[in-house]
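The other protein chains are all here in position, but one chain of the complex has been omitted.
What follows is chain A.
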Amino acid sequence: MPSTPKNSAHFFINAATVAAELSVVLTEAKNISLEAMNAKALVARAGDNVRTFKPITDFMVELANDTIWLVKEINREALVLSRTSLSDLHSADAHERFKQAQARSRTAPFGDTLDPVAQSASHQHHQQSMQLKRHMRKLFELLDEIESRMLAANVVTATSRLEAATAADSYQASLEGIVVKLEKAANRIKHIASKCRHSLER
């Protein structure tokens, strides 16, 4: 966990970068949502021919909505994290400077009058580090969640493929097209989520 000033220094930049990367995920999630709408229309038109595809379209809608919500949450959390790591950096700096002053004034007649200030700076720094850790944990949890949604999406694409293969010929191509798009979007989201995780862990 980053608690040293050096880590915080790159951290507040990375957290801000994460927020920027996530805009791509949002676009992909909106694509899934659009694709789900197409699939729904298709299922309605085809009736009994693709009845088994109905739960899949429902899942796609749910997946898109959840992802959009998660991205917004991650975005918010990443910005909070960026701010928190900056405060952590400041509090670490203040803590260090008061410590230096204390070390230099050990023999000073009024050196002990510094103690409460140095203590409060140390306390503040500790609080900031704790808060930073808390926000980081939260952000990782959200990334976990998005990744596990995408794993579920992979399972669903596998079953959908089977379903598409057994559907009437006239619908097969369209259904397979929908499955491919869902798979691509899910993979891209997974890729970005793990990229974000790596840049935060670095």
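Here is the rule we go by: a residue touches a chain if its C-beta (ideal position, glycine included) is under 8 Å from a C-beta of that chain, and two chains touch if they have at least 3 such contacts; residues count from 1.
Simple rule for what comes next: contacts and distances are computed from a predicted model.
Missing chain, UniProt name from the options "Protein-glutamate O-methyltransferase CheR", "Ferrous iron transport protein A", "MBL fold metallo-hydrolase" or "ABC transporter ATP-binding protein": "MBL fold metallo-hydrolase".
The missing chain, though absent from the display, is touched by one residue of A:113, A:127, A:148 or A:166; that residue is A:113. When the omitted chain is restored, the residue from A:100, A:127, A:148 or A:166 that touches it is A:100.
Shown as candidates are A:56, A:92 or A:121; the residue that touches the absent chain is A:121.
Residues of chain A that touch the chain left out of the display are 90, 94, 97-98, 100-105, 108-111, 113-114, 117, 120-121.
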